[in-house]
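Presenting subunit A:
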Amino acid sequence: MSFITCQNLTREYKKGDAVIRPLDGLDLEIPRGDFLALMGPSGSGKTTLLNLVAGIDSPTGGSLVIDGTDLAKLSRNKLAAWRSKHIGYVFQLYNLVPVLTAYENVELPLLLHDLSKRQRYERITEALERVGIADRADHFPRQLSGGQEQRVAIARAIVTDPDIIVADEPTGDLDKGSAHTVMQLLQTLNKELGKTIVMVTHDPKTTEYATRTLHLEKGRLVEAEVAA
Partner candidate 1 sequence: MKYSALAISLISLFTLVGCGEQPSQTADAGASVSVQDVAWLLETEPAGAVSVSEVKASATEGQTVVVRGRIGGRKEPISDGSPVFTIVDLSLPHCGEIPGDKCKTPWDYCCETPEDLTANSVTIMLASVDPRVGGLKELDEIVVEGAVGPRPNESVLTVIATGVFVVK
Partner candidate 2 sequence: MQLTLNQRESMNENIMIIGTGSEEGVERSQIDAAVEGIASASVPGLKERAGVVYASAEIHAALPVRESRSSTKDLNAVMRGVRPIAFLVHSDVEILEGRAPRSGMDEIMVGQLAATRLGVPAERLAVGSKLHFDNRDWTISGRFAAPGTVMNAEIWMPLTDLQVATKRESTLSCVIVTLEDATFADVDVFAKSRLDLEITAIPERSYYASIASFYGPIRVMIIVTAVLIASGGVMGGLNTMYAAFAARVREVGMLQALGYTRSAIVINLTEESVFSAASGALIGTVFGILLLDGLAVRFSMGAFALTIDAPVVFTGFVGGLAVGLVGALPPAVRCLRLPIPEALKSV
């Protein structure tokens, strides 16, 4: 049985009288441990799909079942709790809180879990070490480079040990070298820790790190290919 199952998944918005449908009856299955890259032009629905999988948006039609849980049936607060447990989100613009140190930023999602200070410390240190930025734990975001900020953001995404990592153009704002580091990191998380990763990207180079790439257009899949 697949880990993430989308059936006839639809998302509609009303804009005035017009109905906009970024996702239009999408069928998709993502097995556990997959590293899926989503590509497509602007407005193709890839970010909408990512947001639905991340549980920060809700479908208007069809169903989205993740590991047996139908997300459409969860209340707002239950969905929030589900996100904190199962999802690690990596944003294009990192979204670190500027007044908190790298350590404190990584601690943020852990505050929603019932952990002692000691346990939090162990988890944060492990996450920062895994992304190779433990020596910058006391730095504020403004004291870090873009690549370092994104690594802190990845540490924040994995610190709760979620099953799924969703990444919205994680290298969109990075130079080539930093992008490579970040993509290698995601690949390692996928291969060594078995994290299921769903990534939206514009950069064909980054798809080389994924196990497969899907193209979307007008809310539907257009082709499927397996990455090298």
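In picking the candidates, the idea was that all candidates are chains of the complex that A comes from, given by their letters.
What we mean here is this: contacts are C-beta pairs under 8 Å (C-beta built on N, C-alpha and C of every residue); 3 or more make two chains touch, one makes a residue touch a chain; residues count from 1.
Since we're looking at a predicted model, the values are computed, not measured.
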{"item": "Touch assignment for subunit A within the complex, options 1 or 2", "value": "2"}
{"item": "Candidate 2-touching residues of subunit A, taken from the complex the two chains share", "value": "47-48, 51, 54, 56-57, 76-77, 80-85, 87, 89, 91, 93, 95, 97, 108-109, 112, 156"}
